[in-house]
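The complex appears here minus one protein chain, its other protein chains still in place.
A, B and C are the chain letters, set down in written order, and residue numbers restart from 1 in every chain.
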Amino acid sequence: MSDKKAMNDKLQIQLSGITLANPIIPASGTYGFGDEFAELYDINCLGGISFKGTTREARYGNPLPRIAECGNYGMINAVGLQNPGVEHVIAHELPRLKSHYNGCIVANVSGFSVQDYVETCAMLDKEPIDILEVNISCPNVHNGGMAFGTSPEAAAEVTAAVKAVTTKPVYMKLSPNVTDIVAIAKACEAAGADGLCLINTVLGMRIDIRRRLPVIANRYGGYSGSGIFPLALRMVNQVARATSLPIIGCGGVSSAEDVIEMMMAGATAVEIGAANLTNPMVAKEIIDRLPTLMDELKIEKLTDIIGIVNHE
Amino acid sequence: MSDKKAMNDKLQIQLSGITLANPIIPASGTYGFGDEFAELYDINCLGGISFKGTTREARYGNPLPRIAECGNYGMINAVGLQNPGVEHVIAHELPRLKSHYNGCIVANVSGFSVQDYVETCAMLDKEPIDILEVNISCPNVHNGGMAFGTSPEAAAEVTAAVKAVTTKPVYMKLSPNVTDIVAIAKACEAAGADGLCLINTVLGMRIDIRRRLPVIANRYGGYSGSGIFPLALRMVNQVARATSLPIIGCGGVSSAEDVIEMMMAGATAVEIGAANLTNPMVAKEIIDRLPTLMDELKIEKLTDIIGIVNHE
Amino acid sequence: MRLAGDTNEILPGQFVNIRIEGLFLRRPISVCDAQEGLLTIIYKVVGVGTESMTHLLAGQKVDMLTVLGTGYNIANAGENPLLVGGGVGVPPMYMLARQLREAGKAVRVILGFNTKDEVFYEEEFRTLGCDVTVTTVDGSHGVKGFVTNALDGQQSYYYTCGPLPMIKALLQAAGTHGEVSMEERMGCGFGACMGCTIQTTQGPKRVCKEGPVFDAAILQF
Partner (left out) sequence: MRLAGDTNEILPGQFVNIRIEGLFLRRPISVCDAQEGLLTIIYKVVGVGTESMTHLLAGQKVDMLTVLGTGYNIANAGENPLLVGGGVGVPPMYMLARQLREAGKAVRVILGFNTKDEVFYEEEFRTLGCDVTVTTVDGSHGVKGFVTNALDGQQSYYYTCGPLPMIKALLQAAGTHGEVSMEERMGCGFGACMGCTIQTTQGPKRVCKEGPVFDAAILQF
């Protein structure tokens, strides 16, 4: 068996029948469409790319400032789904991404009504994308996605409506800002979801004590970074134990150790979010470090450890 | 006006008619009954002390290990309300605390049924405590307090039942592990609560990737420390805008700056939790630093900034 | 602060993004000058980030992203360009002035400050051979008032960087035949997070990528 082949078996994972060279996927909204990172390294090393959250119509997003810092452990953003709209994405961003990336393309979609989600996903169904990541958890838009992500019924409604118009695997991206993540995950599973992605950002706030005002113009925003990792890990583990869907684990992952921990909790793939913004090389560095770390931990194949803490 | 008097006006706050020399209160479960800290400094500098969560009967708590570390931003605990039971607390711990502390004593109470809460609070009603802090948010006990803190109806039921058996001010300690903290806060207010304390710990998890097991025996536990501050601040601000109850802000506060930020969000007093465990001097250090910081920020009296970001 | 490293390709008006121990986000600082492997930045202590930068020791290694953003385009200068810097907006004018002088242009520089004690780099610009006017709001040094009080309308083109009120006043007085460096709170600083996007007459633009320098004609206030 060639080293290349051995390395493949070692890091390779499957999402709904799609093979990813490794479980590392930059999270939507922290990687644009890859252009800025492609200037720094060959992004083909990535298992997948979840592109910038796309909506039916173009959006400018929220007023500035949109970013607040949280010590050394995270940040808050209230970008508000700035994007050029799905038609523009299909006409320009997606072809450009395809031209320099041949891995798994995860299309992240947001909406303000079930009809929004349906129309956007239907248009992307004919495009060269591999997975639809349906974001029902954006905390930064009024009566936006998050409302759908905080009730099992609404989450199920969006799931079923999207499934009806696409043949692509549908992964629902869930909000952590809920009492019972398991109930929402089960509702998505029952409505036909092919997989789940969790967690999105945690609704948070910071205040500028000198100006005596919220730091971000939107008052609240999505808290991400290392500080949400313990919460993300718990929710991924709860959902992995309660459903049989593949999970893309997300939330505060910033090292190869975090990736292993997230997979042991139950994730099949792992998204890297805020860490991309502070160290643009982090996704590549994690992929390069994984084989060595796996040897230290006596892990032969990553697929061997998915949800291993749940095998009693 | 004497300097002493000036200093009083500067830091003094009121909770339900009770005057605290300053807003700093060590959070329940991180300060025992003060004995260990009294060996290090005069604990009479504290505005108040919320003592170790007390239940009707004595409890050993959860199996070991009960503690997990979260990087440099926090920890997870699953102590599980270890305490000697309310009768022992009234007979031994409380008199001892009274003997060397003359500030505001906050009695933190937990239970497993409404009846538990009622009996424990009724017994404490006759004791020299100033505030009853009713914990309906402990994440570490099965069918324990947290269930009451995740539904507005249950929270209201506990509130009303406790109010019926005590003349002490009743502050309900709320869980952050909910979809709608405002609904629960309003339910407590409608049921007669005199104030609110938020947030309790965030349900979290860590895995030992070498042993391939959850770090703590209980699998999940309460995540606290700096990493939960942005979430705590958001919830305190939401509740401050939606109710007229005084709020004891809690969650990741570890500096005088955090105290000011928490008060600007809407807190009248501020509890210091996990920070006491890593730096036993932190509560005193924060109190000593506040006057200087207030001068830097041109704050004359702390009461001037409570909820200042909410005055539009 | 001066740093040694690769300074090729760094253009006037661009910025660097510095990682600071103990803080999550990097701190963007505009380039004051960059040549022959030496990078000069001048910063004002305004918060925890810039405060902890003062603790950096001589010889210490710094994790920094460089060649960030779109700088000034000296091709637009014409024969007698005007450079207007206000307060913390003064440093980026220096590298620009040097390159314009090297290109043989007659460079006029207006530097605006609140008061005499804040004035810096006046001599450095003179040494480059620029015609320098300093304005102070309180009149304690140079012309009393704002940078707009020192305009003569004779410039072939202008380049500016400074606080928003100054920029608005300048556009009012001098029109839009020039380039403006904008400032916004950033997340990543290299175009990925959309944290610093402003609206322009040509649609949304990222201050950290399409900017910080923009054609004055497309700005909206």
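Going forward, contacts are C-beta pairs under 8 Å (C-beta built on N, C-alpha and C of every residue); 3 or more make two chains touch, one makes a residue touch a chain.
Here the structure is a predicted model, which means the values were calculated and not measured.
Contacts of the undisplayed chain with the visible chains, over the whole complex, involve B.
Only one of the listed residues, B:Q82, B:S151 or B:T303, touches the absent chain: B:Q82. Here the missing chain is touched by one residue of B:D9, B:E36, B:E153 or B:E300, and it is B:E36. Interface note: of B:D9, B:D42, B:E69 or B:E153, the residue touching the hidden chain in the full complex is B:E69.
In the full complex, subunit B touches the hidden chain at residues 29-32, 35-37, 52, 60-61, 64-67, 69-75, 77, 79, 82, 225, 274, 276-280.
We take it that only the chains that are shown with their structure count from here on.
Subunit B and subunit C, compared by their mean Cα positions, are separated by 48 Å. Annotation for subunit B: no residues touch 2 or more other chains. Across the assembly, subunit C contributes no residue in contact with two or more other chains.
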